[in-house]
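Excluded from the complex is one protein chain; the other protein chains are retained at their positions.
Let's look at chain A:
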């Protein structure tokens, strides 16, 4: 349990490349974006429950944009959470969690809905998302926070320089980055882990075992 003064911020960057996830879902039914979202939400809930002062941010890394799923721009504190009593207080859950889950699911739905088909933009804007995450951290700017990067698709060569810049910026800010790569090996994240000793854990989860 963290001490009272420490505010621990967890930023999750989730790769939601619709093309990759769509192909993935077609390939095997077991592991879909929904399931991944659920898992991410469980982790987010766990983090929020650990301490009252813990903070959370989730960024969806899309091929067209990097979007904050949480905290949402549309959400104002004390605003709509009291209205819909069924969703919030229905099961006696810790309110923060229910609010967060609701928001996240709304946001991801709207994000996916507004995806447009553009042939040449198929790569996840990972570097941009990381940069946004760092800026957010810098804005909140308390002690050392943890950050999780979940990457799904393959590395994109074009973003290499940007990615490296972001990594070095993170190192300067003393931000920890953990990476979880699904399915394929990410040379980029490995390099990041080895060179900069930032990575907490580097896991390659084999989707078939799910």
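By definition in this document, a residue touches a chain if its C-beta (ideal position, glycine included) is under 8 Å from a C-beta of that chain, and two chains touch if they have at least 3 such contacts; residues count from 1.
Going forward, contacts and distances are computed from a predicted model.
Colleague: Determine which name in "Palmitoyltransferase", "Protein TRANSPORT INHIBITOR RESPONSE 1", "General transcription factor IIH subunit 1" or "Dynactin subunit 4" the UniProt entry assigns to the undisplayed chain of the complex.
Modeller: "General transcription factor IIH subunit 1"
Colleague: Would you indicate which residue among A:8, A:53, A:72 or A:105 is in contact with the undisplayed chain?
Modeller: Selected residue, touching the omitted chain: A:105.
Colleague: Using the document's contact rule, name the residues of chain A that touch the chain not shown here.
Modeller: 18-23, 25-26, 32-35, 37-39, 41-42, 45, 101, 104-105, 108-109, 112-113, 115, 117, 119, 122, 154-155, 157-158, 160-161, 163-164, 187-188, 191, 201
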